[in-house]
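Here the complex is missing one protein chain, while the rest keep their positions.
Going by the order they are written in, the chains are A, B and C; count residues from 1 in each one.
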Amino acid sequence: MSTLENLGQAIEQGDRNEAERLTQEAIDAGVGPQEILDALVAAMDEVGRRFQANEVFVPEMLIASRAMKQCMARLEPLLVEKGIRPAFTAVIGTVEGDLHDIGKNLVAMMWRGANFNVVDLGTNVAADKFVAAAREHGARVVGLSALLTTTMPAMKRTVEALKADGAIDARVVIGGAPVTEAFARDIGADGFAPDAASAVQLVRGLVEAA
Amino acid sequence: MSTLENLGQAIEQGDRNEAERLTQEAIDAGVGPQEILDALVAAMDEVGRRFQANEVFVPEMLIASRAMKQCMARLEPLLVEKGIRPAFTAVIGTVEGDLHDIGKNLVAMMWRGANFNVVDLGTNVAADKFVAAAREHGARVVGLSALLTTTMPAMKRTVEALKADGAIDARVVIGGAPVTEAFARDIGADGFAPDAASAVQLVRGLVEAA
Amino acid sequence: MRFRQLAIDSPDNLLFGTAPRPLTTRRGMVIGGGTVYPEFNFTLPDIAIDEGSMPAVRRQYQQIIDDALRRAVELEPPGLVVEFEMLPPMTQQPRWGIEITAILAEALEQAHARHGLPSTLRITPNDTREFERPARMRHGPYWEGMRQAFDGAAAAGGELLSIESVGGKEIHDDALMAGDLPAAIFALCVLGTRDMRFLWSELADIAQARGVHCAGDTACGFGNTAMVLAEQKLVPRLFAAVIRAVTAVRSLVAHECGAVGPGKDCGYENPILKAITGMPMAGEGKTAACAHASPLGNIAAAMCDTWSNESVQNVKLLGGMAPTCYLEQLVYDCRLFNRAMDHGPSAATMLRNWLVESDSGLDPQAYILTPHSVVAVARAIVAAPDHYRAGVAAAATAIDLLREGHEAGCLRIHQRELPWLDRMQRSIEALPESESAFIEQMMGEVDTTRFNPAEYGL
Partner (left out) sequence: MRFRQLAIDSPDNLLFGTAPRPLTTRRGMVIGGGTVYPEFNFTLPDIAIDEGSMPAVRRQYQQIIDDALRRAVELEPPGLVVEFEMLPPMTQQPRWGIEITAILAEALEQAHARHGLPSTLRITPNDTREFERPARMRHGPYWEGMRQAFDGAAAAGGELLSIESVGGKEIHDDALMAGDLPAAIFALCVLGTRDMRFLWSELADIAQARGVHCAGDTACGFGNTAMVLAEQKLVPRLFAAVIRAVTAVRSLVAHECGAVGPGKDCGYENPILKAITGMPMAGEGKTAACAHASPLGNIAAAMCDTWSNESVQNVKLLGGMAPTCYLEQLVYDCRLFNRAMDHGPSAATMLRNWLVESDSGLDPQAYILTPHSVVAVARAIVAAPDHYRAGVAAAATAIDLLREGHEAGCLRIHQRELPWLDRMQRSIEALPESESAFIEQMMGEVDTTRFNPAEYGL
């Protein structure tokens, strides 16, 4: 097996020290940083697939994600050097009045695994904070989370504010227990993910289509 | 007790032969037909009150209603002679796609007891049939009934058709299990009765206000 | 009268999950064979059904069944009965009803193949004949649509045929409002039984041709209308209770024509049919509160073989889509019944008794469904020479039972209802002995503009 194959396996198994070592080994062997990055993302995709197939739990995925993060710390200087940057920036947060962060954190983790630049605004985020962050970071994607039915109106307000701002060119995606596809359509969101795992494909599809 | 008081009691007890006899007695004694009619309506109002207070069941009310009908047969020629007519005409029916008639029949019975001229179109009545009947009879009130949630759209269509017709000046009232006040407002109906008993007061109020 | 004696002649032997003549389905569920199965029901939210909305309608049903089966696989019921109760446009345009049957059947097939979940599909087209008045009961486009819906849905994967047939309802509605017991008996046991014989003979032919089962009918439009009117305090509960007993005569005809159960969920007369036929029966009670309130929430479970939620729209609750929420409740209800049964019949009978005692003293309609009452009414029915006399006997027995229950202090009856016991009794004591004399009498009393006697073979 090649170093990159081994690296992929180390990520999948969440063995962060081994993954870091193999990253360095690949760098030292002159493998291009983009190629190494691709291997990391592919490994995280595989973890995501297993997760979606109920073969692994979040804790295992979290460990893989931490291993990737450790590898990225090694890789980042080289990526910067070559001018390789994440494909795009995604802003994420739980809407105003809602404090639930687990679903939001899970999506953020999976987006990072797919190498999106993720700006996490936390919970109970007002519409204008979403707008400001989307402008500031030139976000291509904004993800809104809500777990309370009572905060669905806040979700609607936030989508409207984002769509009304001419300086923002972002797909707005929503998710959370009370959210349905029909609700997403009603409030003018661009996409809806029924669970965290599908949020990656959703965003990839939307950004490619854009 | 006066003849009219006795007549009222006979109606309330559903004793139709006694009621008919007392009607004739009142006529013979020279009591005015409007006065007799008022006594009958007052008695039916009292029956309606007892019904609403759960003191009597529909069968008892039905018997009272039949007794009134028998009295009206005696009274009608005199009313015609004096040019006394029912206050107004109400058209009633169950909307298209819906075959339930019990609630509708109950409302029709109570309206007749209040001496409205009731035109009953039956069940499964298309919007254009309501419109045609409302025009033909110069209805001041149209009552729509629906028991199926699936026929609520038909109710909406019917209200719209009635409201769109410039030749019709009728208050449209709706009722039936799936119907709510909010739905009535949404579809532009003029009133909503949660049960048959309150349909009389509803219509009296609407027509007076008009 | 095909059934001349009781299949279950002791109240002790009337028990949920247990029928002397159980039904084995294609995927090996044995209904009435010692297990109570959840019977899952659902319907559309408020959307119109027409050519334009059919894609959305299909999506709705697909979502409902996918979501519910995902949860069913997790909860692992011993088997699942799914009822597809059509909405009238789906029977009038049978291809719509058949299409949706196929969607559901396919989902059940996959859940069985992938996850080993046994299931069976009950299909319930509508009795659309009442869409014209007076109705043509035995020919015309409505009847043709019904035939096609049954035949096509049976071919598309429906295994159990059911219907809420309405022959006689055009007279029965007025009888209810008037509190007129003889007219109700005429509607149920003269008109209703004649129509049932026609209808269920036709369905038996379809079932045989398609290799599926006639399951059963329900007097929903009669007995449950009375129950709802009683809940709304429009008619006396005593009257509704007696009507319930009489409806059994009508619903029994399905089984006389070959239906093998399970009788349909909303047929609260089912325990009486079970005592007579020994066939398994569906039931619905508290877990059908989504569809209607009732005074029979627990007692309805006491003798059921499948346990249903009757109907719930596909709307979102906090916990998920309402159909899936109700499926979960059914599964847990059934687990309880089945765990009690694991401990043997006497344990299960204890649970049955608590379910009965829960409701039987509080409402005449519940009292008529105690095992003791059920067997008494059933016995009166099978002893009668014809359906008319069976109806009168059922009513008379019910009145006696209610009177005795009240006098023994086992049944509470509201003061203002009490006179109805005598009133109902007088009304049937005056009836003639022979059906032909009864028909002649009633034809002079009921509103004969509402139906065409020839359509009922009169």
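In the analysis below, a contact is a pair of C-beta atoms (placed from the backbone, for glycine too) under 8 Å apart; a residue touches a chain by one contact, two chains touch by 3 or more.
Computed from a predicted structure; not experimentally measured.
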{"item": "Chains in view that touch the one left out, judged over the entire complex", "value": "A, B, C"}
{"item": "Residue of C:Leu362, C:Leu418 or C:Ile439 in touch with the missing chain, whole complex considered", "value": "C:Leu362"}
{"item": "Touching the absent chain when the full complex is considered, from C:Ala219, C:Leu351 or C:Ala384", "value": "C:Leu351"}
{"item": "Contact partner of the left-out chain, one of C:Glu328, C:Glu417 or C:Glu455", "value": "C:Glu328"}
{"item": "Residue among C:Ala340, C:Ala398 or C:Met424 touching the omitted chain", "value": "C:Ala340"}
{"item": "Chain B residues touching the omitted chain (full complex)", "value": "149, 177-178, 180"}
{"item": "Contacts of chain A with the absent chain, listed as residue ranges", "value": "54-55, 57-59, 62, 97, 99, 101-102, 105-106, 122-124, 149-150, 152-154, 178, 195"}
{"item": "Chain C residues that touch the omitted chain in the full complex", "value": "43, 71, 74, 76, 231, 285-293, 297-298, 311-313, 315, 317-320, 322, 324-326, 328-329, 331-333, 335-336, 339-340, 342-343, 347, 350-351, 354-355, 357-359, 362"}
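The rule is short, and it goes like this: only the chains that are shown with their structure count from here on.
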{"item": "Graph class of chain-chain contacts, one of line, ring, star, complete, other", "value": "line"}
{"item": "Mean-CA-position distance for chain C and chain A (Å)", "value": "53"}
{"item": "Chain centre separation in whole Å, for chain C relative to chain B (CA means)", "value": "34"}
{"item": "Two or more partner chains touched - positions in chain B", "value": "none"}
{"item": "For chain C, residues contacting two or more additional chains", "value": "none"}
